[in-house]
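Heads up, the thing below is written out as structure tokens.
Subset of chains shown; positions unchanged.
Naming follows writing order (A and B), and every chain is counted from residue 1.
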Amino acid sequence: MTVHHATVKVHSQLHKPQFHDVTGDVVAAVAASGIAMGTVNVYSQHTTCSVLIQEEAMDQTLDGVELLLQDMANYLERIAPTCRHEGQYLHPGPKHLAYAEAHGEEGWWSLNTDAHLRSVLLGRSETIPVLDGKPELGEFGRVYFADFDGVRQRDRTVHFTVIGE
Amino acid sequence: MTVHHATVKVHSQLHKPQFHDVTGDVVAAVAASGIAMGTVNVYSQHTTCSVLIQEEAMDQTLDGVELLLQDMANYLERIAPTCRHEGQYLHPGPKHLAYAEAHGEEGWWSLNTDAHLRSVLLGRSETIPVLDGKPELGEFGRVYFADFDGVRQRDRTVHFTVIGE
């Protein structure tokens, strides 16, 4: 039995939900671990992001989002609408804004409450079986790192922890 | 420390959301592993299915769905309504449909977008502590494999990965 940890950086450029396909990174982390059977946990420590598994849709929207992911973003928009004005959500409150200002952050960077809510709804990680040295994703399954924080460009870290033998 | 992997096949017959109680299979996989303490991951590689834990409801609907699961299906119907016509969702797009046709699939098999969306919302797996050689589910907790793909009958595989000592 052994454990192997790896990370990869992704860069969120667009000012809207962005989905990074990290399937190749999951496969690479499992291969690097030398583990034939066990599990791989794919995780985001960012509280406005999620890790999810979805089928590759093949077709994309005009600005490059896979159709299944855009269909998902559309229902998330109904559950936790994009924050468009102060007071739409309770958060951010005055203590949070004062803290942000004292640490060199712009106040409007905190108008990302929708992203915090979507992140919890879809969950922070997925744990995938490893068989024959590969993550078990089926024929068309892909692992996506979802960045729901549309208020600014961000560098993000994705964690892979492989456990097994 | 050791790792043990097992699978079970289930068959989804009904043309609507179907819930397979796999609690006995989880218990059996943990027992077969010989592991007394650790975790068991219950996982679906199918992108239109989920694994979930719920209390046994005892009562059922007229067609055999436990009441708590039907209450759940009812709110999923509001979030991601059953696909009833082309164009209801963005997916499936023309590339996907051409690919399906080229691989011997009927086009209407792809009108399962609602199932893809529900699968991500509820998640692909659960990881459950193993104590004294048994999954810790409380007195009435049951593990269900949910198949949301109502467009056709399908054979499905459920994965169990037990890690511990």
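Here, contacts are C-beta pairs under 8 Å (C-beta built on N, C-alpha and C of every residue); 3 or more make two chains touch, one makes a residue touch a chain.
What you are looking at is a predicted structure, and each value in this text was computed from that prediction instead of being measured.
**Student:** What is the copy count for the full homomeric complex in this file, when 2 chains appear in place?
**Tutor:** Total copies of the sequence across the whole complex: 3.
In this section, only the chains that are shown with their structure count from here on.
**Student:** Centre to centre, by mean C-alpha position, how many angstrom separate chain A and chain B?
**Tutor:** Chain centres of chain A and chain B, defined by C-alpha means, are spaced 22 Å apart.
**Student:** Which residues of chain B touch chain A in their complex?
**Tutor:** Chain B reaches chain A through residues 1-3, 5, 41, 43, 45-47, 79-80, 89-96, 99, 113, 116-117, 119-121, 123-125, 127, 159, 161, 163.
**Student:** For a test of understanding, state which residues of chain A touch chain B in their complex under the given definition.
**Tutor:** 1, 37-39, 52-55, 57-61, 67-68, 70-72, 74-75, 78-79, 121-123, 126-129, 131, 136-138, 140-141, 163-165
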